[in-house]
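Here the complex is missing one protein chain, while the rest keep their positions.
All chains are identified by letter, namely A, B and C, in their written order; residue positions are counted from 1 within each chain.
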Amino acid sequence: MAIVEAPRPLVIPEPVLPASGPMGVFKRPTKTTGWRSWATTIDHKKIGKMYGFMSIVFFIIGGCEALLIRTQLATPNGTLLSAQVYNEMFTMHGTTMIFLVVMPLGVAFMNYFVPLQIGARDVAFPRLNAFGFWTFLAGGIILNSSWILGGAPDNGWYNYAPNSLVTFAPTHGIDFWTVGLLTTGIASLVTAINMITTIINMRAPGMTWFKVPVFTWMSLVGQFMLLFAIPVLTAAQFMLLFDRRFGANYFEVSQGADPLLWQHLFWIFGHPEVYIMIMPAFGLTSDIIPVFSRKPLFGYKVMVISGIAIGFLGWGVWAHHMFTSGMGPVSNAAFAVGSMTIAIPTGVKIFNWMGTMWRGQIRFTTAMLFAVGMFTMFMLGGVSGITHAISPADTQQHDTYYVVAHFHYVLFGGAALVFFGAFYYWWPKIFGHMLNENLGKWNFWLMMAGFNLTFGPQHILGLQGMPRRVYTYLPGYGWELWNMVSTIGSYILAFSVLIFIINVVYSRRKAHAAGQYTCDPDPWDGRTLEWITTSPPPEFDFWEIPDVRDLDEAWHRKYAEDENGRVVRVAKIEDVMDKPTGVIPHMPSPSYWPLVAAFGMLFIGYGIIFSLALCAVGGFLLFVSLVAWGIEPSTEPGVHPVEPLTPDSGESGVAHEIHEVGANV
Amino acid sequence: MSDQTIPNYQHVADGGDAAVEHGASDRTYVMVALFLAVMTAFEVATSYTKKALGPFEDLVLLTLMAIKFVCVALYFMHLKYDQALCKRVFFFGVVVASLVYCGMLATFHYWAPHFR
Amino acid sequence: MSDVALGHDLHAESHHDYPGLSPDTSTGISHSKLGMWIFLASDCLLFGAFISAYLMYNGRAQRGPTPSDVINIPFTSTSTFVLLMSSLTMVLAVSAAHRGEERRTRLWLIATAILGASFIAGQVYEFTTMYREGLGYTTNIFGSSFFSLTGFHGVHVTVGIILLLILVSMSFRGRLPKAKAEVVEVIGLYWHFVDVVWIVIFTVVYLIHK
Partner (left out) sequence: MIDRSPRRGQGRSTAKRNRALGFGVVVASIAMFASGCVPNAKQDSLNPKSHYAQTIYNLIVPVFILGGIISLIVLGGTMYFSVRYRAKGDLSDDENIPEPVHGNAIMELTWTIIPSLIILVIGGATVITIFKLDKQPPPQNPHIEVIGQQWWWEFRYDLSTTSTESARKYNDIVTANDMVIPAGEDISLRMNSRDVLHGWWVPELQGKRDVVPGRTTMFNVAADKPGTYYGQCTVICGLSHANMRFTVVALSKADYAKWVEHQKQKATVPTSGLAKEGAALFRSQCGMCHDIRGIVTAAPPASSPLVSGAAPDLTHLMTRATFASGTFDLRVNTPRCVAKGLNYADDPTCINSAELRAWIHDPTDMLPMAAGESELKANKVRGMPNLNVSPSGLDQLVAFLETLK
């Protein structure tokens, strides 16, 4: 797809200062178009788009793995995949979907919309942001390259020791897993630090904590959990890596090690991880439902507080993943009761979403459908979650398809559905044109049908005793029917994703043909700050940092109560939106170093697996780029990607603010 | 290190003055360091009592450790003088780590006298 | 909740290069400092995992040497003292930087780096001694968990020394003016954190479980 540049009006050049070459070797990058602009960008919106794009690529990869798994299981004694390849498939499917799809998709939306929602111009550490993205990509590449470099990991996404040790997993598969996740872990950590700092420190004037949009709030909670969860995973991964590569004894049973150490460390990370994935989804649902109900979120404060409560409680329940490990009755009882308490704040959220719809004026756009689909499906997953918290019952459900059904209801029904909703909701803001609503509705209903057909029957399969992670099963256990239904469902699900992709391409072509590169800044009658800037927003987000007076600031600028207490529209969005001031805000300049540093990480990663010489190369790259990064100023005078625009050219002042619209997807 | 998006410099002068005020005097720092050194000496001495204190030895050592920890955090790391937010963020991490890992060790019956 | 965000406006005329000092943030804490605190909070969990793994494992070794065979308290007490004093020199450097005394800042920074390097040298000596006494990384479960834990701490100290050296070189080139004192302070935070972690390791690894 061609990159589109609208004709620019008269440019008033700034006084040009000589561009200093960092390290005296490279000139500071200045491109605003073409692949170089993406490689060196530190703009949170471009990085958000790249996160989104890569997540979808990985989503397709992980989805194909899922289809292969389901095809293998469609009938008893399936022979499509060998046991080894099947084990690699489900391991990579789980790892990909969690670490390379749901998490980064949340980060994609956070990257793009958190600064917009809090009225900031970028994140706190833009270059760190770029580094986070490239490092994430490096981790994804390391993980997925295992397929062609000697075998993928084959021990499930939680990779229990000691089956992950060299004795039992002699190929490099587990090393790829360990190193890949350490790399994405670094990306997650820097992103968490960045996002937390941004949200705490860069809220627009007047935006007190209880005026922060719920998506931003939930992102903050989720990123705080990530901040504390990732180091635990990192530590566990290092232990495993040391065991495998350097002969340490952390999980070597013959040396007196206890394999439960891995399980504890993994789930201390892994349980908060569940909330890390679902938190942005909670936030999105809480943002979308009020918009399309034309009502404020029911119980905003309770929603925020329950989110924080889930964030706290999420730290005390990890061992409910280990009820069958023989921890003893006291531990089981404590963690069972602890886990149940999470149902309370979660239930509050669901009822508050219903409360928001109550007496509203509901418009069922695709985004709204997905949001409603999210909380109903998530509720079903939550209910089956309660049955897991009952630890005696969990001994009948653990490691069966019932659990598989449960977490797909939570992660696909919860997180993925509303992420699709968010695409429909925010697409006009990001790309300046709508996604087609007709195709969208097909997308939604087929996805709901496919999703429920795939994962609904798995509840039954699990309760009828089908364990998970079996590459095949014998006839005569009563599992044939539901496995077949589930497989058919998975193809419907895949088809619905295909419709989404068709919709993206179709809508883009249509907008392109119509020459439409910008659209209504506020197509949904939105409530939060991102809707008062243009669609797509200018590089610096806002000409003027908005002055926030209310929760749902955008809405309150448009509506007020009359003397009878009825809500009436008092202004059009055009009147209250952010307008060009004629003064171009200075934004930080692009930089090569985050990309180079991430390349260093990539080399170090492969080096740990294959040869320490590669590590040296990677270490050198990393060191050089970090030093150069430290030396170069964040804003290079005279090197500025945004060419000044005159405020008074064109009627609205937005028509010409087009950089490469939609060049990403 | 200075990777802020938008450095805003309109209060440079004020900020400079504020920076001078913040923190304690060098004398205080030296006193704190001396105190820490004495505490360390106590610790080492305690560990040489050969369990004369019985089960309380560990308790004494952990208490001394906590005192040192807090001293460094409050004085050297300026938490005493800085905004409460810094204190909250850091100690939140410390508390989460302590609770979670103590809980984990508890599931291994680590705190039971017959562990191992 | 200090939510009064000061004028958040950006001005095109921000051509002076004074990053780091008194930025206008919602909280009044600069991004770097807040970011560092957030990172340190997160790092607690990393060390916590290694410490608790050590606590679990140090007595479960199937063969020797055991902690009491190799741990040398007088020696480690000395290095502990050295690291503690490096915190003092660091805080004096920060204090001098805030007063704008560049030369003194530099001296204290160099002193801190030297003390840190002596600590690392001590650790290297300690490790080689232990190795000669028969405790390798792969020898037993105590060795693995001990070397991993103290090694991770050593890596943190080494990174800190590199950061200090960068500060020193910046200072020599006149790039650490009073306005940039916060850079010193933020790196100081990291340094003190490393010290604080050692306070914990020294007590639970060396003194309690020797």
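Here, a contact is a pair of C-beta atoms (placed from the backbone, for glycine too) under 8 Å apart; a residue touches a chain by one contact, two chains touch by 3 or more.
These numbers were taken from a predicted model, which means no experiment stands behind them.
With respect to the full assembly, the chain omitted from this view is in touch with A.
Within the whole complex, the absent chain has one touching residue among A:114, A:220 or A:380, and that is A:380. Checked against the hidden chain, the listed residues A:245, A:294 or A:512 yield one contact partner: A:294. For the chain missing from the display, the contacting residue among A:258, A:273 or A:541 is A:258, taking the whole complex into account.
Although one chain is not drawn, its touching partners on chain A can still be listed: residues 82-84, 87, 155-156, 160, 162-163, 167-168, 170, 253, 256-260, 293-296, 298-302, 324-326, 329, 332-333, 336-337, 340-341, 343-344, 347-348, 350-352, 354-355, 357-366, 372, 375-376, 379-380, 383-384, 386-387, 389-400, 428, 433-434, 437-438, 441-442, 445, 448-449, 452-453, 456-457, 459-460, 463-474, 476-479, 481-482, 485, 514, 516, 518-520, 523-525, 559, 561, 566-569.
Here is the rule we use: only the chains that are shown with their structure count from here on.
Compared on C-beta pairs in contact, B-C and A-B come out with B-C as the pair having more.
Chain A and chain C have centres, each the mean of its CA atoms, that are 32 Å apart.
In whole angstrom, the spacing between the mean C-alpha positions of chain B and chain C is 13.
For the pair chain A and chain B, the distance between C-alpha centroids works out to 35 Å.
With touch defined as above, residues shared between interfaces to two or more other chains in chain C number as follows: 6-11, 14, 19, 27, 29, 31, 34, 38, 41-45, 48-49, 56, 60. Annotation for chain B: residues 1-7, 85, 93, 96-97, 100, 104, 108 touch two or more other chains. Listing the residues of chain B that touch chain A in their complex gives 1-7, 85, 93, 96-97, 99-100, 103-104, 106-109.
Across the complex, chain C is touched by residues 14, 119, 121, 124-125, 189, 192-194, 196-197, 200-209, 227-232, 234-236, 238-239, 242-243, 246-250, 252, 254-258, 261, 265, 540, 544-545, 583-586, 627, 630, 633-635, 637 of chain A. Chain C makes touch with chain B in their complex at residues 2, 6-11, 14, 16, 18-24, 27-34, 37-38, 40-45, 47-49, 51-52, 55-56, 59-60, 73, 77, 80-81, 84-85, 87-88, 90-92, 94-95, 98-99, 178-183, 185-189, 192-193, 195-196, 199-200, 202-204, 206-208, 210.
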